[in-house]
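Have a look at this one before I ask anything.
One protein chain omitted, others in place.
We call the chains A and B, going by the order they appear; numbering starts again at 1 in every chain.
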Amino acid sequence: MPDLSVKYLGLHLKSPVIAGSSSLTNSIEHLKAIEAAGAGAVVLKSVFEEEIYLEYAHEFDKLGPMDNNLEFLDYYDLEIKKENLKKYLQLISEAKAVLSIPVIASINCITSQEWGFYAKKIENAGADALELNMFITPTDLSQTSQDNESTYFDIITRVTQKISIPVSVKISPYFSNLGGMIRDISFSGVKGIVLFNRFYSPDIDIAKETIHGTNVLSHESDYLLPLRWVAIMANRVNCDLASSTGVHSWETAVKMILAGCNAVQVASALYEKGFGFIEELNRELANWMKEHNYETIDTFRGKLSQENSVNPAEFERVQFMKNFGEYKSGQ
Amino acid sequence: MNKIVEKEYFSDKVIRLVVENQKIARSRKAGNFVILKIGEKGERFPLTIADADPVKGTITLVVQIVGVSSAKLAALEIGDCITDLVGPLGKPTDIELKGTILACGGGVGVAPLLPIVEAFKKAGNRVVSVIAARSKDLIILEDQIRRWSDEVIVMTDDGSYGRQGLITAGMEEVIQREKIDECIVIGPAIMMKFASLTTKKYAIPTQASLNSIMVDGTGMCGACRVTVGGKTRFTCVDGPEFDAHEINFDEMLMRLGGYRAEEVVANNKYFQK
Partner (left out) sequence: MSLDPEYLKAERSQEWRAALRSKTKNKERTVIPRVHMPEQAPGIRVKYQDREVNLGITAEQAALEATRCMDCVTPTCIEGCPVNINIPKFIKLIENGDVLAAAATLKETNALPAVCGRVCPQEKQCESRCFYLEKMNLESVAIGHLERFAADFERDSGTSNIPKTAEPNGIKVATVGSGPAALSFAGDMVKNGYDVTVFEALHEIGGVLKYGIPEFRLPNSIVDFELENLRKMGVKFETNFIVGRTASFDDLREEGFQAFFLGSGAGLPRFMDIPGENFNGILSSNEYLTRVNLMGANSESSDTPVILGKRVAVIGGGNTAMDSVRTALRLGADRAMIIYRRSEAEMPARIEEVKHAKEEGVEFMNLCNPLEYFADEKGMVNRMRLNRMGLGEPDASGRRRPVPIDGSEFDLDVDLVIVAVGVSPNPLVPSCLPDLKVSKWGTIVVEEDKMQSSIEEMFAGGDIVRGGATVILAMGDGRKAAENMHIYLQNKKSNPSKFN
């Protein structure tokens, strides 16, 4: 029986399959089912600093004439923050009490101070690791790319200075020097990088002439982007790599590991296929390993990373002429 | 109302008072405390209710003279009235049949321990009590504790009575020889800290009754705040009893010294008279 265990962020996981951050990782009931299905670890739903401002706004709408309540409401966002944080920390400690697999907390903040504040509390609550879900959309056009990038490092420094549990960072692909960013982040003190998070994508409803959200779940084909970059960076980073987005089949999971992933996160697929998908992933992964004579994950991890592959250029250029030149419609 | 009807000296520093207050006597449960004020300009300060008689309409307070307010209370005689008395405050002790209870009282902490010992015994528990003080004349209520305990161990620091040693030595002895289902510790904060560390080693669930500084006692000001399990709690409304192993005793001890300078000045002024 092949050994599916891996090390991720210095933690021992019995499987490379991690249930990534989503609304499914927000309740003890679901977390228990995820563990029962064989996940190696679980990433709790992100705490969003945004939520506090939204709730604060909501409170204002519900209370009466504001002038007379202004002193009461002036710092009320702190109360909401405390309440949200309290619930999250409770989730962490409850999860730690019932699960034996590692529990990774996740935060997403707007202002850099808050990252450190939340991180410390999360560590005290007993989380095994912390995933920083870094969602900094570059819409502030006055910021240069350097400004933007240095924010990432400010936050990482703030957090890693404050806590001793392992920290991982989930980032987007939108950097002009993505490879450089990933490499530099891997040397900044984090223990893992997760490629990639998914942005909220607004769409336009032409009937109502309004903007609405869309694209909540990933598609199968979304895996190609993280696959490429995992392969390119697998041997150039000083930390673990995990993939996120687009793992909808066991085959894709194998691909990710071949490219160089230490772990594979699944979220959207769990919505569509249920927690049984985790069992399927583990089962089929083990079968594939048996067929290909691999005893442990380490023996084939990164075998097809760019550095190790026969034709490294495949990962870099689209090989436009060769691949697309031959494409004829109808074929 | 609030008239003193009985006064007894346990020692020259420790006094038992019985005070008339029908309403508090009726509503009181073991573990509750009151806030008192002596005189117009007096300070508001807390004292655990050591006993209550709902029929007679009286409550019993045991006070140790440690500063101005406690001295003023101790100076009252039978027939005098306490200017202001309010209660019962705080959450009452959770009394249940648990099995064997280890009840530990240090110094004047034995007074609030007594009703708890009685209640646990009446609930069917086996009760082993360890009471301790610096010296013989600071050991109080031994007979009353004996009445409601299956066994009593008395410790004094100087060996002038009972066995010589700290309360933790007495506790260790009991823990080594029998299974303890719950422990309750009441006494000076430093004593409770070490008693709690003792039971923590053996994972014995332990409750400590805190004596934080208070002003109003009704949850209004936050002067009595302590950190329990990483969260801020108010001793006056969330306590005074908390899970001892979760209490940040070092912070609590630090906060008890918050007005040390002012206390020294006040004591000098008062006790010179």
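One rule holds for everything that comes next: a contact is a pair of C-beta atoms (placed from the backbone, for glycine too) under 8 Å apart; a residue touches a chain by one contact, two chains touch by 3 or more.
Treat the numbers as computed from the prediction; the structure is a model and nothing was measured.
K.L.:
Just to confirm, in the complete assembly, which displayed chains does the hidden chain contact?
P.N.:
A, B
K.L.:
From the list B:Ile78, B:Ile190 or B:Met254, pick the residue that touches the absent chain.
P.N.:
B:Met254
K.L.:
Tell me which residue among B:Ile4, B:Val68, B:Ile95 or B:Val152 touches the hidden chain in the full complex.
P.N.:
B:Val68
K.L.:
Taking the entire complex into account, which one of A:Glu79, A:Asp184 or A:Glu251 touches the absent chain?
P.N.:
A:Glu79
K.L.:
I need the residue numbers on chain A that touch the omitted chain, in ascending order.
P.N.:
Counting over the whole complex, chain A touches the hidden chain at residues 53, 56-61, 63-64, 66-79, 82, 111-113, 117, 151, 154.
K.L.:
For chain B, enumerate the residues touching the unshown chain of the complex.
P.N.:
23-24, 26-27, 37, 39, 41-44, 68-69, 72, 83-89, 215-216, 218-223, 225, 227, 232, 237, 251, 254-255, 257-260, 262-263, 266
As a working rule, only the chains that are shown with their structure count from here on.
K.L.:
In angstrom, rounded to a whole number, how far apart do the mean CA points of chain A and chain B lie?
P.N.:
52
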